[in-house]
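Missing here: one protein chain of the complex. Every other protein chain is in place.
Now for subunit A:
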Amino acid sequence: MGDSVAETTLPEVDEHPVQQDRSEKDTLLDARGLTKRFGDILANDRVDLIINKGEIHALLGENGAGKSTLVKMFYGSLEPDDGEILWGDRRVTIGNPAAARELGIGMVFQHFSLFEALNVVENIALALPNPGNMQDLAKRIETVSRDYGLPLDPEDIVADLPVGIRQRIEIVRCLLQEPRLIIMDEPTSVLTPQEADQLFLTLQRLAKEGCAVLYISHRLEEVKRICHHATILRHGQVVRECDPTLETPASLASMMVGADVAAVSAGEQAPEIGETRLALQGLSAKAATPFATALNNISLELRAGEVVAIAGVAGNGQGELFDAISGEMPAAASMIHLDGTACGNKNINWRRKQNAAFVPEERLGHGAVPGMKLSQNIVLTRHGTGDKLVGAGFVSNVEASVLEKRIKQAFDVRMSHDDPEARSLSGGNLQKFVVGRELDRNPGILVVNQPTWGVDAGAAALIRQALIDLARSGSAVLVISQDLDEIFEIADRIAVISRGFLSEAEPATDMTRERVGLLMAGGAETQGEVA
């Protein structure tokens, strides 16, 4: 990450792409009436989509709107049930990803498919149909990656590289095959703002060279900034096409959701800061596995009435920090204090009894048991908190379903029938449930990791508002998030985590995205070392 920070003289990103009449340009891909059905669900319903040469085309939609299904059909990993794809003016059947690559379609996935133990050139060689001589390939990788402003050292071992660089490997892997269309799935979700700027320059250069980009993102600001055209999907259908440069993020969001999204209000009410509820003092922990992150001397004070957010790129120790605070990963007693009591060595239920509550990042399999009913999943975190759920060792199903109904109503958790298994809920609804399960206790301290990860805009607004309301009612709220928009929306103070170091929490009003970006890219580390 260091090198992107060092480049202080980044060329300006072209903020307003020149608009051209789309019909005059060359059509690269023309999808007509694409339909894909999974069981009872119509994932794509007669989708028409035209991508022109040299166009950065945004594909927008909430989770479950059918974006992934659509691009998987372009990339050959799903077969359409109906409809046709024209490539140039030729009708094509894309049977598998290899066929897609042969046509010139490349894809950069949100979750990387790299072998951590191998180096860059080996990883790329594995993906090429005929990689040829390794030394020549290494030279080509160096040239191409430098050429496009994404420098790579072919000899680096992937395990040592930060996420932003790993994404470069994926992109360079695509570029080596001289693609005519690159599909990118949420590329900036793992990048610092500076790294994202670098990526945008590369994309704009590709577009100038005539390569088309199909760009999936939830970040409407950046869509407005770099995309020429946007197609919006809702419930598997194309509901709108627009020129994103003429829209605002709010108008794009309401097109996606189909209704106005309630704005979350944090700043309107200044927090009344009370006493310290949660204190981390020199919290350190060794990495449990080779791929985990060590925590280095982390200190933080969380006070009643405020929301403190921890920003950071994925995989910089957020999960480890959460586990240490929740008590799933033991630490030395003095490292963590709840309401003044040293408790680093106490278990999670002891901390819950101290009126702390926790919401982990992973909903299914960590926050909830997939195959158990919601009422049983309430017992999961609340069996020890005096909610009358357990008496004399016996679990009361009656009390559990009372709570289930209450949480369902209070947090608008939608379900097809009463008390279903957790796995049958959509991501947004399950997240409302696991957050609601803890908020229902009215906890004095709430720690939540990625509160709205993969959640649709409506549910995200509801959850964010609930977190702010909890803080304003006198509780302390700690939010760990990768979503900077979210952080600036709800946080009173912001700290940044980078490679297991935490920067000092500073008032959100004094923070800028640039500053957060610098801290994400290693600034937090040097600050932490000095402290």
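Some notes on this structure:
Keep in mind that, in the parts below, a contact is a pair of C-beta atoms (placed from the backbone, for glycine too) under 8 Å apart; a residue touches a chain by one contact, two chains touch by 3 or more; residues count from 1.
To be clear about the criterion, contacts and distances are computed from a predicted model.
This complex has a chain not shown, and the name its UniProt record holds, of "Anaerobic sulfite reductase subunit A", "Phosphoribosylformylglycinamidine synthase subunit PurS", "Ribose ABC transporter permease protein" or "ATP-dependent protease ClpP, protease subunit", is "Ribose ABC transporter permease protein". Only one of A:107, A:121, A:137 or A:238 touches the absent chain when the whole complex is considered: A:107.
Residue-wise, the contact with the chain that is not shown comes from A:367, picked out of A:244, A:271, A:367 or A:458.
Mapped onto subunit A, contacts with the missing chain fall at residues 39, 75-79, 95-98, 107, 109, 113, 126-127, 326-328, 347-349, 352, 358, 360, 362, 365-372, 376, 379-381, 383-384, 390, 393-395, 420-421, 423-424.
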